[in-house]
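This is the structure I have questions about; it appears just below.
Heads up, one of the protein chains got dropped from this complex, but the rest are sitting where they should.
Let's turn to chain A:
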Amino acid sequence: MTINAPAKPPGAPPARARRTPGIEASRARTAIILLLPTLIAIALVAGFPLYRTIFFSAQEANLTTPDQSVFVGLQNFWFTTAEGIGLGFMQDPQWWTAVRNTLIFTVFSVFLETVFGMIIALVVNSAFAGRSFLRTAMLIPWAIPTVVSAQMWAYMYNDSFGLIGQGLLGGQALLADSSTAIWAMIAVDVWKTTSFMALLILAGLQSLPGDMYEAADMDGASKWTQFWRMTLPLLRPALLVALVFRSLDALRVFDIMYVMLGANVAASTSMTGYARQQLIDNQLLGTGSAVSVAIFIIIMAIVVIYVTAFRVKFD
């Protein structure tokens, strides 16, 4: 019997009262059927490719001839030849530079975004003339495609006519020097995503009960105390989930570095840039996959740390 054509004997009670185990089971079957397209699509575009990546991470393989791969175990990660040459990607200093830069990028951009986002959200949450204008303005950096904002900032950083590169810094090539480039990247990312953070914090702020603040005002608590003792603790759950997602986005950053710095510098500025260079530019399917697996493990480890340390709930 399916739910589509319930055989109703005459005088049977309405369907709602008849939630028998049979109906439950058939509803469960319907649910699975409804989920099938999604599950198949996810298996096809995420599951199977991920399996392939893990498989190739233990193979020596070329991108153009993936079928002629040879099992090499963990040699893509770590392998020293008889002459003492380290061939595993973990022996490549460029990889570790990329890891360090990605971590710097993540920590600073997410921190600055949270602070700025909090300030903007608090300002927009208070009543003043021009509030709705600022609320609208907030959406603009977020709506601009990443590649476009990368180009806009690359133009401003330009050392011969950029407003920042030429105007503020008098012709310093910010992007050419890797020690300054990482901070230039952080500035772009903070500009682009602060408004996203601010929107999420604003949504959290607006769900806080107003009478609580009235009571606090009555008791003579200063705005400062109210912020630290009430607003921040109550915002914690929303803030943490936003932090997790922003951190994960920052860890897999690719676009702005690749567009603004070019493939080679991007490879030592972001883990993803390094992986793509190995995989696509160098055609090293095995090494590139091994790097991808490493990034996957790093990101999943950070998720687990976040979720267990802060008891983030997603439901």
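Everything below uses one rule, namely that contacts are C-beta pairs under 8 Å (C-beta built on N, C-alpha and C of every residue); 3 or more make two chains touch, one makes a residue touch a chain; residues count from 1.
Rule of thumb we're sticking to: contacts and distances are computed from a predicted model.
Trainee: Which of "Electron transfer flavoprotein alpha subunit", "Carbohydrate ABC transporter permease", "Cation:proton antiporter subunit C" or "Cobalamin biosynthesis protein CobT" is the UniProt protein name of the chain not shown?
Mentor: For the chain not displayed, UniProt's protein name is "Carbohydrate ABC transporter permease".
Trainee: Who touches the missing chain here, A:Tyr213, A:Phe227 or A:Phe245?
Mentor: Of the listed residues, the one touching the omitted chain is A:Phe245.
Trainee: Touching the left-out chain: which of A:Thr53, A:Gln75, A:Ser109 or A:Thr269?
Mentor: Counting the whole complex, the residue in contact with the absent chain is A:Thr53.
Trainee: Applying the definition given at the start, please give the residues of chain A touching the unseen chain.
Mentor: Against the missing chain, chain A presents residues 3-6, 14-16, 24, 27-28, 30-32, 34-35, 37-39, 41-42, 44-46, 48-53, 55-56, 63, 66, 119-120, 123, 128, 130, 133-153, 155-156, 158, 160-161, 163, 167, 191, 195-196, 199-200, 202-203, 238, 241-242, 244-245, 248, 251-252, 254-255, 258-259, 271-272, 275-276, 279-280, 285, 288-289, 292-293, 295-296, 299, 303, 314-315.
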